[in-house]
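Taking it in order: structure first as structure tokens, then the write-up.
Taken from a larger complex, these chains appear in their original positions, while the remainder are omitted.
Chain naming follows the written order as A, B and C, and within any one chain the residues start at number 1.
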Amino acid sequence: MSESSEKNVKAKVHITLKNGVLDPQGKAVEHALHGLGFGGVGGVRQGKYIEVDLPQQSDKAKAKSQVEDMCKALLANTVIENYSVEVVD
Amino acid sequence: MNKVSAITPEVIKTHGLSDDEYKRVLEVLGREPNLVELGIFSVMWSEHCSYKSSKKWLKTLPTTAPWVICGPGENAGVIDIGEGLAAIFKMESHNHPSFIEPYQGAATGVGGILRDVFTMGARPIANMNALRFGDPKHPKTRHLVAGVVAGIGGYGNCVGVPTVGGEVNFHASYNGNILVNAMTVGLAQQDKIFYSAAAGAGNPVVYVGSKTGRDGIHGATMASAEFDANSEEKRPTVQVGDPFTEKLLIEACMELMQTDVIQSIQDMGAAGLTSSSFEMASKGGMGVELDMNAVPCREEGMTPYEMMLSESQERMLIILKPGKEDVARKIFEKWELDFAVIGHLTDTGRMVLKFNGETVCDLPIDPLAQASPEYDRPWVPTVKQAALASASVKDVPWPEALKTLMGCPDIASRRWVWEQYDHMVMMDTAQRPGGDAAVVRIHRSNRALAITTDCTPRYVKADPFEGGKQAVAETWRNLTAVGARPLAITDNLNFGNPQKPEIMGQIVEAIKGIGEACKALDYPVISGNVSLYNETDGSPILPTPAIGGVGILDDLDTMATVAFKAEGETLLLIGQTNEKDGWLGQSLYLREIAGQEKGAPPPVDLVHERKSGDVVRSLIRGGKVTACHDLADGGLLVAVTEMALAGNIGCRLENLVAKPGVLFGEDQGRYLVTTKDAGTVEAAAKQAGVSVSRIGATTGKALSFAGQSVELAELRRMHEEWFPAYMAAPK
Amino acid sequence: MKAAVIVFPGSNCDRDIALALEQSIGKPTTMLWHQDTNVPDVDLIVVPGGFSYGDYLRCGAMAAHSPIMREVKRRADKGTRVLGICNGFQIITEAGLLPGVLMRNKDLKYVCKDVLVKVEDSQSAFTAKYKVGDVLRIPIGHAEGNYFADEATLKELEDQGRVAFRYCTPTGEITDAANPNGSQHNIAGVFNKARTVLGMMPHPERLADKHLGGTDGRAMFDALVETLA
């Protein structure tokens, strides 16, 4: 994807667990890192990183609000997750 | 063809063709091939597609029986299981990819074998997996076990086919070359079986499933001139499985198969579009013309070479009957899968590929297939070892030896593995992992298929012929032990480099042993797979001809399990133990307790095998026994312990000589049964000329013998602890 | 009783639940493709287990946003019974029919085995044939069954007695060792306020037949048939 095409607007979405929400994956990773001898690790949180291509959109502000809508509608579960959207060309 | 694709000796070599083979290419073509053509030759003449080293010997295997509908040669084998139904199954290896990327390698192995089965019209009803890993102490082993098991589960669970059994062994010979063999069993109507031979000039050639990417393209592409620029972008990539798409593909194909539009169909397996289109045309004596611009591609700028050699997953090739494109298209669109007419059959006998209006490949199909190399590679027989005198083997008190064996890597419970597999979906799993064979009910009936995979590589190493026989006999025994009538096998022959005469000798003798056992047991080979060159730094794996066996239970209510059912029942040993003092050569006792791997492996007396199995099966069917278990790794006491643990009922043993060979020897063709009616069991065995002895009674919560006893709780702990503890240790 | 089972791309326990229902009802169940917009008039809608949309992104998320789920919600609001099993539980929590979320199992692995659950309520159409305190053996098969809700939600669930099943020991104790996935309060299944919607991770359909090794799940389907007849 994203390889060619001019004017390709792309959104970078970070989805992270809200504070206070259990993160079994982060915990397990933390545990495994300790097991591997990485002693100095204090905490690990695992989230998602999603890139969305918007080839037809050149207006960055519009792109951002569109992707925020996608987050609300599908990409994030807003009961437990936060999202942030950054638009780049 | 386009650009600078000079066929230099270097390019030829990186395509794995020998000088002789390239000469043959020139003869077939009467000119130099271009790169696309060379790629196709290299794939079609590879060991994997052409079986050039093993063909001569594979031909000797028995492949027929009145119940065999289709033997080796198709995507999978087909047997008649009565009532208009057929069982379709096959086992296949994904060894090398699983070593590089264990999760995806194993996952795509499962995906591939599923397609081999459903392409023939069968709904997959069970998956099995036969796994071999290196020494548990090897730094890579844990990571590989974790990845492979997660990958098999990740794929099988998602597609909704239960993974009901398999085997796991550890041995240092697999340190750098693990084995991942996956088997699928499917169920079809006998009058709705689909084959792969193309017919009908003009018929449309249709591509369905996922798009084609640059997955798993022949490593050779790297070295060829065309790919020097931009090599980062075009690096051959690991195949990633998409089980969700596979599930949709299964449903779409099942739906399509209910219509009357398919002329022939084949999955795109190894070497995807090349081998599928080539084999379909070749089998049907047809030609094929494909428009490479019509192939659905996932990435931009893909060349015909890449499209033909891509191993992208979840794709099928279908020849439709004339004018049926729309019926088919609708179904694949409903399931949101790619569908493209990419060409048509011709009567020219040639494979012609067009790209951007140019002909980029024009090969004669039949001559290419006919000229495909077949080798009679030199081989030497394995030097046989003398039988080991059991009396010479270190004797340790049985409780200690038993506890060690129950917790050793090759016997410890595989619960950690199978609990990661959905073994219950489809609601027909009548016997879950942990018994002798998995039992999967034929949907909405009271009949069932029994399925097992077995091989004891240390036996095969010591004596490939006896080891080959043993692998087949053990599957037959495991099917028998649940009460099933064994019907047929699939084999997955994993060996080292066939260009070494010792290795070729292992292959030849193991195949002979397999064939002999199949003949004696009326138990033909209906499908299989060969995986050679399993070596690292010149050191080969243990020869591992994994056998998958399938049998039928005509009445599920008579199924036997290994678990002791009640206290106060008699335990009997059926079958012959080496009259001197049991067979310890190549046994696990010898390896784990005495620290030796030597001697001849236990011989398999196929006449006796058949007699003892037939008695056991008829006793099970007659409802005369309450539990049954065959004796395998670890011998008698291990088998008793497994029965006791499964039923959580102990046992008092008697009438046994307290010698390691008797307690832990691995003499073949033996079963343990419990019964309320020992007289009947004895009479039946005697009548059949099979030895039988009462060796104990079920009682309490411990195993006791010769004045010593071990609590089941302790044995259970030893048995259950090893795997999870091993896997939980830091990576 | 009339029942319908919704089939999403990737559902794989749809046939299983339909068969279990058929055993209790005595006639076949309606299967609804997720794109069907006409949901027939039924007494029970089942959102089955499996891997809808491959479990990609978040389990149940994509299915929860498919058009048919709007209709399911509408029916649920009107009192039609809705049963979500396993992936179905994940879907109906994502769709907001039930509170909470199913997180990754605490040890991250998929797990398929029989577990024991304690019946916490017998007042619903689903559980009417069980007694409070009964210990049932029912299989699980999931990688994301770790029930999580914030403290306020948990308190509300507990105060209103909306926990349907909890993972337990053979004697009915609620312990960490009996908890296969890390669920808060050992929760294996929860109701909505009206007890007309039940979501649960264990698969009652998988042990409703003697040939499969147990029948503890059968009473749920029998109860539905009796209550909703």
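Heads up, the rule we're going with is that a residue touches a chain if its C-beta (ideal position, glycine included) is under 8 Å from a C-beta of that chain, and two chains touch if they have at least 3 such contacts.
Keep in mind the model is a prediction, meaning the values are calculated, not measured.
Student: Given one representative per chain kind, what formula describes the whole complex?
Tutor: Written as a formula in the shown labels, the complex is A x2, B x1, C x1.
Everything that follows uses one rule, which is that only the chains that are shown with their structure count from here on.
Student: Report the inter-centroid distance (CA atoms only) between chain A and chain C in whole Å.
Tutor: The answer is 30 Å.
Student: So the centre of each chain is just the mean of its C-alpha atoms; given that, what is the distance between chain A and chain B in Å?
Tutor: 40
Student: Can you check how far apart chain B and chain C are, centre to centre, with Cα atoms defining each centre and the answer in Å?
Tutor: Going by mean C-alpha positions, chain B sits 36 Å from chain C.
Student: Which positions in chain A touch two or more other chains at once?
Tutor: In chain A, nothing touches at least two other chains.
Student: Return the residues of chain C touching two or more other chains; collapse runs of consecutive numbers into ranges.
Tutor: In chain C, no residue touches two or more other chains.
Student: In the complex, go through chain C and note every residue touching chain A.
Tutor: Residues of chain C touching chain A: 57-58, 61-62, 65, 94, 101, 103-108, 146, 148, 150, 182, 184.
Student: Given the complex with chain C, which residues does chain A contribute to the contact?
Tutor: Touching chain C: residues 20-25, 27-28, 48, 73-75, 77, 79-80 of chain A.
Student: Would you tell me which residues of chain C are touching chain B in their complex?
Tutor: For chain C paired with chain B, touching residues are 9-10, 12-13, 15-16, 19-20, 50-51, 53-56, 109-113, 139, 141, 203, 205-206, 209, 211-213.
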